[in-house]
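What follows is a short report on a single structure.
A single protein chain has been omitted from the complex, and every remaining protein chain is retained in its original position.
Chain IDs A and B follow the sequence of writing; residue 1 opens each chain.
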């Protein structure tokens, strides 16, 4: 999985705009976590929880913030964002595997599909009629591009991904295994008569699609429903974790972060740069403003303003909920105190 | 995706038992949301949030409730249930794609399977020994019908659906991509000795199956476990959204609605016409009565009576939880007030 390349610490520091403090000549062959890094590895330190590991690390160099306190004799690279710098250096050692151009004879590509000559269609992948697959895109085994769907350039569709008919995927999109784009939205109209056959939930045709813009990543077994009409949209550069549910007609803006097991109900609009932490639920037809942050397990029942930080189920401003949580710990005591107050007040009342 | 058909407003109104107010002669070629509808489209208005879009809409006609206030000069179709009427009209324009009879040479159908001559088995679909697939049913690529499983008539199994061995699927059932029927139930008996090899969780054989009755729809990446013994049952006409977990031996009655990311634990019985909103959790061995409604993110720890409306974790009657939520906002203030009361009472006590 590694490129086999070797770089000096100084070279790597230059690559990320950092400053070497110590020995810049050491040869680095890999990146590693603090505790596993040997003298051939570069590591990073940004979470204060891992200070002891930092101090004990045998790494050739550690990426640290400009103001970080460093034990004497250690080589570090001071850089504004050590984690970002580490990511870039890691990419040097682990460049993405390029597509091996060609359609496997064990793949199934409909004669009416258009697959770029530089794309890789692996065995057991499927491309339907009228579908298109762009340059340097890789379809792993079990990946499915339905009829009329379009997948752009430099994408990776991992095993058992489903992109249903008519959906549109931009460039440099990564779809993790088992994720589903374009499943029918959950739309039913209750029909008490059922045209004489008794009550039923009448299926509302879900005839829109899903549009995934450029540079999006979508996690394993995440589901994005097609719109009833129009499009469900995942905006440019947004990253979605595993097992997330995006309902029909949801619009997610660019550069948002949606963590695992979040559920977003139908027609809700999520702005730009929003962060939805794990297991958050959002009801339908809401607007979540740009840059809003919703803490884990929160339940959002109303619009959220841009930049707001929300917590709790139901979600309230973060500070309000923290106060409630702190008070909750004292609630049983409060019940006793009020009982005592009533008793003493009754005595006072009798006395007076 | 459209039928290419054209209908007059009057024809469509008659189809759904509505009354035209305005021009019934306009030619309609499609359905559209209020904001996208041009003079060739019919739309509907039922969620009051979208009143402005209704008033600005250029639709040939809008489906509205009988008593709805309508701007002068607009054509509407008055009908008891505009959303249901819209769904029926949408189906006229978007009829389901019929199965293209035949087994693809790139599908795998065991010689011991029975596939109706009118069924469509697409490339890379699999039908195991002793399995059967009914008339006009479509198996998409990656769909799996395990050994001895039976799938009825007019079903759609979307890509990468798994119906494991021995499961039974009725007629007109729709299985969205990646959903799983018949995975093993989560049953283990703790074995402290492990027959001399130390503690282990001993696997309880899960030898029942899943029965899905007619007219059910099951969402993408939803999982329905097979029974330990007997059957896990999804009742007629029930609709299940994406990423839902139905544990072994659960019984869901007919016409229920189970929204995304709900989890139902083992052996629980869910009645008829129940609504479980998103991310609800229900513990095992409970009974949820007919027509009960459980609000989003609730956690149900006890039986729920028919018709009850529950909210919260732990779930309580909806009105009770709303009162608690309202009080919670005032809890930090309450803590301060009680402290103040104690202080003043102490002063009074000293005075008296």
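What we mean here is this: a residue touches a chain if its C-beta (ideal position, glycine included) is under 8 Å from a C-beta of that chain, and two chains touch if they have at least 3 such contacts.
Since the structure is predicted, the reported quantities are computational estimates derived from the model, not experimental observations.
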item	value
Among B:178, B:273 or B:289, residue touching the chain not depicted	B:178
From B:120, B:154, B:171 or B:225, residue that would touch the chain that is not displayed	B:225
Hidden-chain contact residue, picked from the options B:92, B:169 or B:331	B:331
Hidden partner chain, residues of chain B it touches	108, 124, 126, 142, 144, 146, 160, 162, 164-166, 178, 180, 183-184, 186-191, 199-205, 207, 221, 223, 225, 229-230, 243, 245, 247, 261, 263, 265, 279, 281, 283, 285, 299, 313-314, 316, 320, 323-324, 326-328, 330-331, 334, 337-338, 341, 344-345, 348, 351-352
Those residues of chain A which, in the complete complex, touch the missing chain	1-2, 31-33, 36, 47, 49, 81, 83-84, 86-88, 90-91, 93-94, 106, 123-124, 140-142, 158-160, 174, 176-178, 215, 217, 219-221, 237, 239, 241-243, 255, 257, 259-261, 278-279, 296-297, 313, 325, 328-329, 331-332, 334-335, 338, 341-342, 345, 348-349, 352
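In the analysis below, only the chains that are shown with their structure count from here on.
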item	value
Distance between the centres, which are taken as Cα means, of chain B and chain A, whole angstrom	25
